[in-house]
Every structure is written in structure tokens, then in C-alpha cells.
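Down below is the structure, laid out as C-alpha cells.
Note that one protein chain of the assembly has been removed; the remaining protein chains are unaltered in position.
To keep things simple, chains are lettered A and B as they appear, and every chain counts its residues starting from 1.
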Amino acid sequence: MNYHWNWDIFWELSPDGVHTYFQTLMLGTAWTLITAACAWIIAFASGSIVGVVRTTPYAIAVRLGDVYVELFRNVPLLVQMFLWYFVFPEVVPHAFGTWLKQLPNGSFYTAVVALGLYMSARVAEQVRAGILSLPRGQRQAALALGLTLPQTYAYVLLPMTYRIIMPPLTSELLNTIKNSAVALTIGLMELTARARAMQEFSFQVFEAFTAATIIYIIINIVVTFAMRLLERRIAAPGYLGFRAPAAGH
Amino acid sequence: MRLKIMASTIVVAGLFTAPAFAQALTGTLAKVKDSGTITLGFRDSSVPFSYLDDNQKPIGYAMDLCYKIVDAVKANLKLDKLDVNLNPVTSATRIPLIANGTVDLECGSTTNNLDREKQVAFTITHFVTANRFVSKKSSNLKTVDDLKGKTIVSTSGTTNIKQITEIGAQKHLDLNIIAAKDHAEAFLMVETDRAAAFVMDDILLYSLVAISKSPGDYVINADPLSVEPYGIMLRKDDAPFKAVVDAAMTNIYKSGAINAIYDQWFLKPIPPKGINLNVPMSASFKKVVADPTDTGDPAWYAQ
Partner (left out) sequence: MFVNFDFDVIWRSLPYLFYRGMTFTLLLTALATAGGIVIGTLLALMRLSGTTALTVAAAAYVNLMRSVPFVLMIFWFYFLVPYIGQWVTRSAQPIQVGAFASCLITFTLFEAAFFCEIMRAGIQSISRGQVAAAQALGMTYPTVMGYIVLPQAFRNMVPVLLTQTIILFQDTSLVYVISVTDFLGAASKVAERDGRLVEMYTFAAAVYFIISLVASRAVAHLQRRVAIIR
């Protein structure tokens, strides 16, 4: 293989004159984690709301929830990023659009919103599946006891649902971290983008990508482990745990 | 299946007998001869060097030069027919794709510098440009120092983004640098006010401004940040192929054919919009034509 390996490249100074290549990859890792964390908050919050709404007895609300999920699930993430980044600022009032475009770290906010909403459709599906998997009697009993519908969800249905859907939620969280790499197309300097930049500046393609791959694997292992711990801590006695068939990545 | 086994037997046999023939072809020439195809890498939007026309076909100054080189390769190998494959490359992918054999000749606007010569080879320089930045007239940015604290864009994988990163670090400009996939995307960032300035080779900036919706809105700064000689890229350590390519380029320069090709792309209206860039040959490039060189040393061009 006529490729010149140079594993010491990580300790050389990158063109920014301040950080070594290793440090730039660490900065990228930080951006990946921050972006994914913020996006996950949006995904979890709005996904939960939409998931709940789709199991309520109100036909119109269910319909709207369905539309929401279909909308965010059936357009590729990359296209959604472009819509938020390039299209959205052009169709809102001019002054607001300009403000948006000149926002420092604009690609970060765009990535968080786009990724958060994209993942929220998937979270909504899991939440809905989790709620529907509960025995119907739980809801009926709660309502018969005089709990209002919000109380029924808050005290009876959701606490159980989240426990049940922990495994699929874990994989959606991991997907959020991985999907944040798509944001490099709108200029976010996250881990994959840093690895690409390192390759361009140093020409050491395989060292750069190997490092990024290893970092992603470590993140994956740590998150999986932490979620397992959490799962065990909050497990409800008497339940085996339910695994929804999870497609996707 | 059996054919394949036979073919590989012949290849293996060939490996043992090869040293017997002193003139046996090696490297890219051997590959081109065996496969009957050569692969050119082209760019999406390096106007007028290598870009897509209205039918999304790659055209441009560097493409024309490459086709001339292909003719020379064909003649050198005494082939009746040589198919040309076209493979899109970006600033970020071009060097790995040359190195990994996907592309044989990269026909675009690639700066030849000493750093890159460690990874790839360049044939005779086909243009000399300088690193500058374009911004909107309304934002009133005249020098690099005016960029302090601003969001700027450049194309990922270019010498330009590396330089502005370095300059920014030296001068403590606190720049927020966005890496765009290609020049058109980068220019759009300025056009849509995503970025205050686009740092790139001036010739590409002239072209992008010329074909933009309102060319009058933009200004390119006066002081060049560096000198950038362009070369067509090929694989490193492939002397026989480089010799053929260099000879073809030298021939284009010495025969005067370069003038017609140059005029067609820089002094006449070009597709898709029929705009005339009107950029006569610079003194440094005239020097290259008179004395063809493949050096990546900027000092040679500055003299």
C-alpha cells in the first residue's frame, strides 16, 4: 500500500497555530456532544408531547400529531438541514432573516433545531408505541378513580411508558449523536468535520478518520453503558422490559 | 469465471516475465493501456477552469488542456481508442482521490505548493493567481484586518482556508471560519449574508462575481495574501506518465496553441451565461509559457 503513515501527526500543530490536531479533534468532539445534547432536549420534549397527543381521545389532535410525525420523518435529515439553513431565513420577514443569518454560531443553532425536530418524530413514535403497549385497564382505572386526563398521563401512563421504552430511546439518543455529523454540510465544525479538515490540511486521511471512528465508538460505549445503568436504577419491579422492533439509525 | 482465472494467470505470469522487457509500461500508463480508459477529475464550479455547463457537462480551460493531454497519452501509447471517464471531485476529495487511483488527472484549479508535492505530483503550471477575498461593497471591508471578529467562508480543502486560518491566528483576528463544500456554495454564503467575506483565489472570485445576479454589489480586496500557481494533478512517483503529460503541456505552450485556449476562456464570452471575464494573461503566467515549469515555489512566480 503506497500510503505514508504518520501517527505522530496528532501531536503536530494545526494551521490555526494554537491547537494540535489532537486538540482540534477534541474540540470537534465537544461540539458533537453539545449539539447532540441540545438536539436531544428538543427531540425528547417535543417528541414526548407529540407522542402523547397521538394517544389522546381527540381526533383532531391525533391527526395533527400524525401530520407532524410524517412531515419530519419523510424528508431526509440533510434536506431538512438545508431547509432550515438556506430556505427558512429567506421566507421569513427580511429583518428577522438577516438577524438569523448573522447570528454567531448560526450553523450550531440551525443544526440543533433541525436535528432536534427530525429526531422528535422518531421519539414520538416510540412514546406512542410505549403508551399503546400498556394494558388499556391502566388508563381506564385511572380515569375511573377521578384523575383528569393530564393527571392520568403524568402519574399513571408516562412513568411506565418511559421505563418500557428505555432501550429504543437509548438507540435514538445514539442516533442523535451520530446524525449530528450531517451538520458538517452547513459548516458546523463537529467531530467528522474536524477529521475531514485534518485530512485536508495534513493529507493523513486514514489517521484522521481512524481517530474519529475510535472517538465515536467510545462515545457510543459510554452512552450505552450510562443508559443501562439508568435503566436498571429506574426499572419497575415485575416487568421484564419491552423491546420494540427498532428500524433505522 | 474461467476467463477471469485465465486472465489472472496471465497477470501472474506477467509479473515473473516483466523484468525481461526493459521497456515494460508501469504505473498510470500501463493502467491506461490495459483498461483503454483514463479518468479525469472535474470540479462543479471552478469557473472558468472546470465547471458544469447548462447541460451539466464539465467544461473549462483546464478541461480543454486535459483533453489535449489525453490526446498526447493516446498517441504515446499508440491506442486507436481511449475512453475518457469523468469523475466529480471537490477541493476536499481531490488529493485522496488522485492518491487512491480513482482519478488519473485532476483538471481544475489546484494550487501547486511544496506541501502538496509530498502527496501528489503536478504538471506544468497552467495559471497563476493570488489569494484574496470578496465581500459586499456595503460591508466596507478593505484589508484582512477589517475581517476581525467576522464570520468568513472559504472552500474546505483549499490552500486558501489554510492560509486564512494561519493569518487569523497570527494577527489574532478571532475569525469564525466556515468551510464550504464548493466555491459556488461559499459564494452563496456571502450573497445571502451568511458570511462577510469569501477567501479564495482571485480569478475564481472574479468569475463568481461576474456570473452572480448583481456583480456591482461585490468588491475584491486589493492586497493579495499569497501567490498561487495552478497545476493539473497526477499521482506522485509515476515519472513515465508525468513525462508524457509534461511534454504535452510544454508542446501546447511552445506551439502557441495555449493562446487560443486561453483566449477562449478568459477573453471571450463563456457558457452558461455568455459573460466575458476579460482577464488577459498575467506577467507571471507569460513567464511560465515562455519557460514552462512545474515548480510549486511561489518565489519563482513573484520575480
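We take it that a residue touches a chain if its C-beta (ideal position, glycine included) is under 8 Å from a C-beta of that chain, and two chains touch if they have at least 3 such contacts.
Owing to the predicted nature of the structure, the values given are computational and were not obtained by experimental measurement.
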Worksheet entry | Displayed chains contacting the withheld chain | A, B
Worksheet item: Quick one: which of B:P96, B:G231 or B:G296 touches the chain that's been left out?
Response: B:P96
Item to complete: Out of A:H19, A:R163 or A:K178, point to the residue that touches the absent chain in the complete complex.
Response: A:K178
Response to the item:
Contact with the hidden chain, among A:S14, A:Q80, A:Q126 or A:T152, goes to A:Q80
Practice prompt. Go through chain A and note every residue touching the omitted chain.
Written response: 1-3, 70-71, 73-80, 82-83, 86-87, 90-91, 174, 178-182, 184-185, 192, 195-196, 205-206, 209, 212-213, 216-217, 220-221, 245, 247-249
Worksheet entry | Touch list for chain B against the chain that is not drawn | 26-28, 31, 35, 39, 44-45, 52, 56, 85, 87-90, 93, 96-97, 99-102, 181-182, 184-185, 188, 191-192, 212-213, 272
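Convention: only the chains that are shown with their structure count from here on.
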Practice prompt. Would you mind pulling out the distance in Å between where the CA atoms of chain A average out and where those of chain B do?
Written response: 38
Worksheet, complete the sentence: Given the complex, residues on chain A that touch chain B span 2-3, 15-18, 86, 89-90, 98, 101-102, 104-107, 185, 187, 189, 193, 196-197, 199-201, 203, 205
Worksheet entry | chain A partner contacts - residues on chain B that touch it in the complex | 91-92, 95-96, 99, 116, 118-119, 151, 153, 156-157, 161-162, 165-166, 168-170, 176, 178-181, 188, 192-194, 237
